[in-house]
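Got a structure for you, questions after.
Note that one protein chain is taken out, while the other chains of the complex remain in position.
So, subunit A:
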Amino acid sequence: MRRVSSGVWLVLALLLLWEVSARTGLVDSPNWPPLTRVIAVLGRDIVSGELPLLVGSTLARMFTGLAAGTVAGVSFGLLFGASRLARLVLGPTVELLRPIPIPAVIPPLVLFLGLDNGMKITVGAVTAFFPVLTNTAQGLRAVEADQIAMARTFGVPAWRRLSRVTLPAILPYVLAGLRVALALTLVTTVVAEMIAGEQGIGHYLVLMQFAGRAEEMYAAVLVLAFLGYALNRGFVVMERRLIGWFFATGREG
């Protein structure tokens, strides 16, 4: 409890510093408006419905990409974990592609996928794919061999072993990957919106920056900060419910 409140104090202190530095002329630029003016604009644009609409469209794209990337990541992760051949053939490619910063490949993606939802959702999906893939593969290796052997001894058929033993056992690892993917996908979806097309909070942010409307721009930044925080908190709650047993065994997520 104490840790939480001291963290909140630091956030409040930083926000106060923002307000004071802008009001006193410590930082003197139209690109550094006082926080209170940003909040006023934020309230206005939420009530007018402009920001909720933009955020909604960004979230829809993000979650579609995340879902697609997660399904693909888990599938390939299982393949990697299960087949040595797949690991040997695909491993180097994955290891080469994984570190590429997604924003760097957006121009070629525009070439193949255009500027609309298809491209932005793909960016999100590719972002989510790699952390989920590596965690799934790692999880599969960490599943205790005894569990599988026991299931086999009891004559549990292969598909049932997958759905009843293996998948639940790797779930904590998949969720850990998903949590990383969640934060990254929000970032890259917004970046894709900033680069191309007229969609979402990312495009709004750049448009406002170029229109010299710093209050609106920071309002969008605040929304994104809150969104990232809320998504992560929501995810942690969901994780505790889904795999409470994992934490109950004394391990940390």
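In the analysis below, contacts are C-beta pairs under 8 Å (C-beta built on N, C-alpha and C of every residue); 3 or more make two chains touch, one makes a residue touch a chain; residues count from 1.
In the analysis below, contacts and distances are computed from a predicted model.
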Given the options "Ring-1,2-phenylacetyl-CoA epoxidase subunit PaaA", "Phosphate-specific transport system accessory protein PhoU", "ABC transporter substrate-binding protein" or "Phosphoribosylformylglycinamidine synthase subunit PurS", which would UniProt use as the protein name of the unshown chain?
"ABC transporter substrate-binding protein"
Of A:11, A:96 or A:111, which sits in contact with the chain we cannot see?
A:111
The one residue from A:138, A:209 or A:232 touching the chain left out of view is A:209
Could you tell me which of A:22, A:196, A:220 or A:243 touches the chain that is not displayed?
A:196
Even though one chain is hidden, which residues of subunit A still touch it in the full complex?
29-31, 106-107, 110-112, 114-115, 194-198, 203, 206-213
